[in-house]
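Could you have a look at this structure, given as structure tokens, before my questions?
A single protein chain has been removed from this complex, and every other one stays in its place.
Letters A and B mark the chains in the order given here, with residues in each chain numbered from 1 onward.
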Amino acid sequence: MVTVDLALAGIGVGAVAALAGLGLLVTYRATGVFNLAFGAIAVLAAYLFWEAVRIWHWPLLPAAAADLLVVCPVLGLLLERGVFRPLQRRGAPPAESLVAALGVFVTLVGLVALVWGSQGRPDAPALASAATVTIGGATIRRDSLLDLVAVVVVGVGLAVVMRSRIGLLARAVVQRRDLAELTGVDADRVSAVAWAIGAGLAGLSGILLAPTLRLDPYGLTLVVLETMAVIVVARLVSPGRAVLTALAIGVAQSELTRFHPTGRPRVLLEALSSNLFVVVLLVALLALRRLDEAGGPGGAAGGIAARLAARRQLPPPRGWWVPASLLLAIPLLLADTDVRSAQQVPALAIVFVSIVVVSGYTGQITLGQAGFAGLGALLAAKLGAGQVPGLPTLGGLTAMGAAAVIVGLFGLLVAWPAIRRRGLFLALTTFAVATVVDRFVFAQPAFVSDVLIGPPAPFTGARAFYLFELACLGLALVVVHNHHRGRLGRALLAVRDDEAGADACGVDAHRLRLWAFGVSSGLAALGGMLLAQSNRAFDAVTFDPIQGLVWFAAVVVFGVDSAAGAVLGAALIVGVDATSQAGVSTLVIGILAVLLGRLPGGLLYSLRRLDWAVRDRLRPPVSGAATVRLSPAGEVVKARLRR
Amino acid sequence: MTTSLSLVDAHAGYGSVEVLHGVTMDFPSGSVVALMGRNGAGKSTVLRCLAGLIPLWSGALRWDGREVTHRSAYQRSTAGLTLVPDEHGLFPGLTVGENLDLFARDQSPEPALGVFPELEDLMDRRAGTLSGGEQQMLALSRALVRPGHVVLLDEVSRGLSPAVTARCYGALRRLAAPDRVLVIVEQYLGEVLRLADVVYVLTRGEITFAGEPAELRAEAEGPGHHATGQGEYGTVGTT
Partner (left out) sequence: MTRGVLEARAIVLRHEGLVAVDEVDLRAEPGRVTAVIGPNGAGKTTLFDCLSGIQRPDAGRVVLDGTDITELPADERSRLGLVRTFQRSAVFASLTVAENLRVGAENRRRQGALRGFLGLPDRDTARATALVEEVLHDLGLAGLRDVPAGELSTGTLRLVELARALCSEPVALLLDEPASGLDDREVDALRERLAGLRARGPSIVLVEHDLDFVQELADVVYAMVTGRVLASGTPSEVVARADVRTIVLGLPA
């Protein structure tokens, strides 16, 4: 029996989720770009609204109008014109659009955190009060009513537009953009309008959600991202289904609060009722059939991340490990406080190389490393303290080893149903897993209170622990190296470059993809443990799912298939944050990721490729069955010169 | 009034692989140009460059003397260029009627229905559910409804029965006009040689023959007969 009042209470949240989902769907269907940044646009809009109302003392409606009808659409137009249209014009693969969207996301979130701080604020202005109003015997809150009215207006408006001539043009652009242009449809204008509308809707959902939650750069963004559940269930195609799904989940979340079991089930139920969206997202991603075909680019054969990786495997420069070791040894000479900040470098580096193994070597985007890292940290601490029921207390080092293996197996277990996904949908699945882990484990006091974390004996001194971390990094690098050389290395790259071709050679692509996930989660766990140990505490913020997105973007920027790049990247990020302000590195990573389109293969690779291109010219020409064409670097340069 | 196109020393490709290695072709006003060659030689790539779907890495495209190398596909189509691609020539999720509506814009779909009356009965069907041949007829309707000044056709006869192909070529013959250029890509020799004024043969991204159909026939019977990969089966006039 559905309680009407509860249902109406839940409908507000559902309506906002529907708005966010519609905005994402409109952008995706009209431009083919899965705009991950919509969560960040929502948060930016919410903060701007707060700034206008609380600091500049604007009245509510003008502030909202300026934000939603001017700022957000303009932002959408700028993004379309400045970031995504050039990619579209170049015929860039969906890979680059996804990373560019991620870059925009990271940049905006970084900007918000830098300007307004990462502490949440409880005083987000609300367009409607929480006071209730009674209509026909049912009681509904004013703000929920507003949300519902908004989604009805927007939904009906979109439906009307879709049936009109403009709608016909938009549908044509959506189905075959090239052909639409050939038929005299201004596809660029359609995209621009779609982006403006999408950004406006994202902003609206941010403004409507902020009062009921908190103004919080990470938390609010995450909630908006969870609304991806509704468009996944709609298979990225049907707006009607998206709206209905959103409302249904909103109502279900509310109805769940009716039940009050005692003990353990109550905790689970509470977690479920506040996180139903992400649970639905994960279930939908794992269970729905033929999701790839419905969506389109998600199913692109050949792998999204494959396109981001280096086209030519450059051998590492000779003797590179000498300056690298020297660099890593420097902190040993510094003061204690500096050594402590430096302790994050090897830990983060291990997390980054774990991403290299799975995304760089097998071309599978993982946005969920934060989940595995956090699980590793938690599990190692609990095993070391004997807090895991059924398992004995393990010594510090043994606990770490065991935790890494267990999380590795967990990664395998989670990957197994997810592995038939490709590209975009696999990425979303990893993100959903990390979010579920965050909500159902990291956010649960039952699991994270009473956790004692510290460096394992006998490495408790600052320098001693740093050396221990370096040893762990060394071990991780050996593992990664083993996956890059020999038969295994070649097989992994084969799976990345052309999975069908790999199958045709007898390489079991399916099994190798799973294996990569397992190894990667184990390594991430190791990195996570060290991160927590260097902080001497388990801080859920360190392992926030959004952080996982930033980590992935960072690895791509430095070269998704470069272990050396990953280590360098970790050092730079920690260094930048230590010398300026926490959060600056996020902004820098975001901007670099947006510019990445110009630098496929990452920063390090692009620099080295220039060097190699020069050396190629100096080498004598090779003889063979056919002449070798210009190397990619040469062609890029040549094309640039002509423009 | 004339409409002539020239492609000068065009280099283009996909990703880092160059497909056209310095192609120079002239499409004089009022002519029908046939572009032939093996699969993978780059014929479709030439059409896509002319239409603006892929950028030239180097070289130039001139339309009536004006440089249009950097104009977008949209700009070229509004200026009167129509490309019927070899695949994806219609909107599968829209109905036949909606497709024709889009193709014709403000004009009547009559010219297409005159050549392909079969489409009349299919007006409310979703284009993606039509058979291969019916889809090709619908795709070709674009050229018949708004031919513009430059008509590019990629493998016109694909999926069509010989009778329908004949109707098609009849319509194309009627399309020829002094201020219009037709460029037709075909894989197999046949009807197109009867229609063409100029023939280019493309091999591995380079022009290996440029001249009149009669010259090509002569060469097809001679030692260079691999040019089009047709050999004796492709020579027009033999059974």
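Worth pointing out:
Following the convention adopted for this analysis, a residue touches a chain if its C-beta (ideal position, glycine included) is under 8 Å from a C-beta of that chain, and two chains touch if they have at least 3 such contacts.
Values in this document were obtained by computation on a predicted structure and should not be read as measured data.
Per the touch definition above, the residue from A:V133, A:I166, A:A471 or A:C505 contacting the chain not shown is A:C505. Among A:A370, A:L493 or A:L531, only A:L493 touches the chain left out of the display. By the touch definition given at the top, subunit A reaches the unshown chain through residues 309-313, 478-479, 482-483, 486-491, 493-494, 496-498, 500-512, 515, 519, 622-629, 631-632. Summarising the interface, subunit B meets the missing chain with residues 16-19, 38-41, 86, 128-129, 131-132, 155, 157-159, 161-162, 165, 187-188, 190-191, 203-204, 225-227, 229-231, 233-234, 236.
The working rule: only the chains that are shown with their structure count from here on.
Of all the residues in subunit A, the ones that touch subunit B in their complex are 89-91, 168-169, 171-172, 175-176, 178-188, 311, 629-632, 635, 638-639, 642. The part of subunit B that touches subunit A in the complex is made up of residues 14, 16-18, 51, 53-55, 57-58, 72-74, 77-78, 82-83, 85, 88-94, 98, 101-103, 105, 142.
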